[in-house]
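One structure coming up, written as C-alpha cells, with questions to follow.
Note that this complex is displayed minus one protein chain, with the remaining chains in position.
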Amino acid sequence: MGRIINIIKDFSLVGKISLIALVIILIIAIFAPYLSKYPHDKPVASPLKSPTKEHILGTDDLGIDLWAQIIHGARISLIVGLGTALIAGVGGSTIGILAGYFGGFIDKFLMRLADVMIVLPELPTMIVLGVFFGSSIYNIIIVLSLFSWIKPARIVRSKTLSIKEENFIKIAQIYGAKFHYITIKHIMPYIFPLILISFIKLINRAIIAEASLSFLGLGDPTSKSWGLILNYAINFSGIYFTPYWKWWVLSPLIAITITVVSIAIIGREFEKIFKLKI
Amino acid sequence: MLNRKGILMGNKNILIISFILILSLLAGCGQDNIQANEKLNKNNDNLVIRLEGGDWGYPTPFLHYRRGPGAYKMKLIFDSLLEKDEKGLIPWLAKEWEIKNDGKEYIFKLNKNIKWHDGNKLTADDVKFTFEYYKAHPPVWNNLIVNGKNIIENVDIIDDYTIKFIVNEKNATYLERVGTMPIIPKHIWENVKDPLKFYREEAVIGCGPYKLTNYSREQGIYKFKAFENYWGPKQKVDVIEFVPVSDPILAFEKGDIDTLMASPDILNRYENNEGFKVTKNKPFWGYRLIFNMDNRPELKDKSLRKVFAYGINRDELVQKVARGAGIVASMGYLPKAHKWYNPDIKKYNFDIEKARKLINGKEYSFKLLIGNSPKEVKIAELIKLSLSKVGINIEVKSVDNKTRDGLVKKGDFELAIIGHGGWGRDPDLLRDMYYSSETMESNSPASGSLPGFYNEKINELALLQMKQLNFDERKETIYKLQEVIAQEVPQIPLFNTIGYFVFRPLKYDGWMYTYDHHYPEHCKLSYLERK
C-alpha cells in the first residue's frame, strides 16, 4: 500500500487530477443513494424538464431525475468495470502464471485457448453471446471477462517465463519450495505491477464495451448504466431537434468520458513509473 | 447550400474544393435552416418521390422478407383482383364480382386490356394459374389458409375474362382473402420449380402500376418506374425511389427523403409551416399485455385479470411512452378508428380503488417478459410501479426481441408485452386471437397467443361472424363479440400509437390511407390518380 502511495506522489499534474476525478466518481458511486433525494427508477416530476435547482440535470422522458440516474449509473458502470477487471485480471494472471511456470502441455493448451479467443472477432461474438446468455448485468460481466483475460495472461506468462530462469527461484526450488510458495514469495512481487496496469486497462475496456453493447441495444435494460441512459436518449426520436439533448445526452456522455479518460491516464502514469523502477 | 449532386457533378478538383469548404465552414458559417421547398417538382412532368429504404427483400410474392415493409413494395408491382380504398374493397383487376351458392362460389369478371410489364396480356388463365401455384408454393403473405387449410377448392375458367372460384366453405372473409392475392404471370412462373431461388429479372414482372428498375440488396435501395401501359388509373408519381437512411429526421430535413414519421416532440418544426403538411396515421399499431393462464392458473379468474385492467394506467402510458401520440386501446381490441369498432363496450379507466377492491387484499407476484426496446422497457417500468400500489408485484425480465417472440410462442412466460401492427384488419382477427384453438392456423403474428384462455361465448360468436355474409348481421355479431371480450379481459390491449406523417405538399400531396392500414406510404392508391 505504502508503495502505491509513493508512486502516486510521483504522478504528473494531469495524473493527480485524474486520480482526484476518479476518487470523486468512486465516492459518488458508493454513496449514490444518499446523494440524491430522488429515486433513480421512479418518475418524480414532469417529463423532460430542463435542469433546475430541484433537478440539477433535469429529467428524462418518464420524468425520472437524471442526476439520480447518473449517480446510480456510476455504480452499474463501475461494477461492470471492476467486476470484469477482477475476474479477467485474476483469472488471466493465474492462467499466465500456470502456463509460464509449468510450461509443457498446460502452456500449450492455455495459449492455444488464448489464440482462439483472440481470433474471434470480439464485438460480434459478444453480441451473439449477449443474446445467448440474456442481458443481465452479471452475464455481461461474464461475457466481457471471457474476452478480457487473454492480454493479462500473455503478459504475465512471458514475465513468469523470464523470472523462472532467475537463480533465486532455481535455488528455492532446490530447497524444496512449492509452487504456491514460490509464486507468492518470489513471482508475485515482480508481476504485480503488470497485473495492476492490466487491471486498470481492463476496467476501461469493460466500461466501454458495456456502453457499446448498450448502444446496439443489447445491454441489460433493467440496470441503467451510463451506456443505457445514453442509448435511451439517442433513441428518443429527433432528440437533436429538441433542447432535451443538452442535458439528457450530454450528462451520461460526459460521465463516461471523464471516467474512462481519467482511468486511462492513471494507467499510463503507473506504466511510466513502473518502467523506470522495474 | 450545397447539394450532393453539385459536389459530384462538379469538376475533378472536387476534393480540394471540399477540403477548402470544410475549412471555411469549420470557421463557423454553418447554417441550420430547414429545406422546405427545395427542388419544386410540381410542374415538372417527372415527379420523383424519395422514401426511406433499407433492404426488405426482392419484391416478388415469395422473396420479400417476412418482416418490414417489403410486402408493400411487392404490391406496387403486382396487382390483385381487388384493391382497398378509404372505405373498403374496390374493383381492380376484376371490374365486378358475384358471390353465389350460399357463399361457396365467387365469380370475378376481369378488365380487358390488362398488360403484363413484358407486354403479354393478362387473362383468366393467369389467375387460375396463380392460385394453383400458391397452393403448391405458399407465398410469404398468404391469406388463403384458414384453419390450417387452403380455402380454394377449385378454380374454373368460364371465359378469357371470367373466372370462378369454388371455396371450401361459407366465410365472410373470403372475398378479401381471394381478392388481395397478387396475381402472377403464368408464362413466367409455370417453369419455376423453386420460387425461393427465383431471383431473375422476370420474377418482378407483374401487371401493377410500377416496374422495378433497380434493386440493390446490400445498399437497401429500390427504384420503381411508372409502367407506361398500365391498365388502370394513371400514376401521379413517375418514379419512387427508396434510399438508405441513417437518421430519418436528418435525411428529411436535408431533402434526401420526402416523408417522415415524426415524433410529437419535433412536430413544431413542421406544423404551421407552409412547406409541410402533417397528417395523423391511423392507430392500427399497438402494444398488448398477454396472460399465460396455463402457467399461472390463478389468471383464469376473470376478476384478477380485471385488476390488471383497472390497475394499469394506460393513459399514462400514452402520455409518457408515446409522448401523447396514441390512444388508449379498446378492451374489445378493435381500435377506435376501426370500421367495426364498438364504442359502447365496457371501458376500464385507471381506478386504483376498484382494482384494490377486486383483488381483495391478496398479493401476487408475476414475471413480466418484454423485449429490449426502450419503449417496452418504459411500459414495463410504469406498469410495475402502478401495479405495485394494488398489491401485484411485477418482476421485469427483458430479453432480446427475438428471444421474447420465441418464448411467447412456446408459452414459456407468465405475462408478456408485444407490439405489432395489423389492428385495423378484417375483424376476423378477433377469432384469430381469442378463439381457443390449439393450432397456429394463420401466419398473422396475433394468432394463438392467449394460452389457457377458453370462453364458450367468444368461441361461438367468433365462429358465427365468420359465416355471416350479410354486412349488418355480421356487424351486430362483431359488436357483440367486442362486448363479451371487454367483459372477459382475456388480454389487455395497452395503447395504439398514432404516428405523425409529415410530407412536403408542394412536392407531392396525394397521400391517402386505406380503411385498414395505418401508413400512407404502403397504400398503392397514394401514388395513383383518384377520381
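As written, the chain order gives the labels A and B, with residue 1 at the start of each chain.
Heads up, the rule we're going with is that a contact is a pair of C-beta atoms (placed from the backbone, for glycine too) under 8 Å apart; a residue touches a chain by one contact, two chains touch by 3 or more.
Basically, contacts and distances are computed from a predicted model.
Can you match the unshown chain of the complex to its UniProt protein name from these: "ABC transporter permease", "Protein-methionine-sulfoxide reductase heme-binding subunit MsrQ", "GGDEF domain-containing protein" or "GntR family transcriptional regulator"?
In UniProt, the chain excluded from the picture bears the name "ABC transporter permease".
In the full assembly, spell out which visible chains the left-out chain is touching.
The chain that is not shown is in contact with A, B.
Thinking of the whole complex, not just what is shown, which of B:L382, B:V399, B:I458 or B:V489 touches the missing chain?
Here the residue in touch with the unshown chain is B:V399.
Just one of B:I99, B:L385 or B:L407 touches the chain that is missing; which is it?
B:L407
Out of B:Q219, B:N349 or B:S365, which residue would touch the omitted chain in the full complex?
Hidden-chain contact among the options goes to B:Q219.
Considering the entire assembly, which residues of chain B contact the chain that has been omitted?
On the side of chain B, residues 1-2, 4, 7-8, 12, 14-15, 18, 21-22, 25-26, 30, 32, 53, 56-58, 62-63, 65-69, 71, 138, 140-142, 145, 148, 196-197, 199, 214, 216-221, 223, 241, 243-247, 250-251, 253-254, 256, 261, 285, 371, 399-409, 418-422, 439-445, 447, 449, 497, 499, 519, 521-522 touch the unshown chain.
In the full complex, which residues of chain A touch the absent chain?
14, 112, 115-116, 118-125, 127-129, 131-132, 134, 204, 208, 211-212, 215-216, 234, 240, 253, 256-257, 260-261, 263-265, 268
Operating definition for what follows: only the chains that are shown with their structure count from here on.
Hey, how far is the Cα centre of chain A from the one of chain B, in Å?
Chain A and chain B have C-alpha centres separated by 44 Å.
Touching residues of chain B toward chain A in the complex: what are they?
Residue list for chain B touching chain A: 249-250, 262-263, 265-266, 269, 320-321, 323, 372-374, 377-378, 381-382, 385, 396, 398-400, 402-403.
Which of the residues in chain A come into contact with chain B in the complex?
The touching residues are 41-43, 47-48, 61-63, 131, 134-135, 217-218, 220-222, 231-232, 235-238, 240-242, 244.
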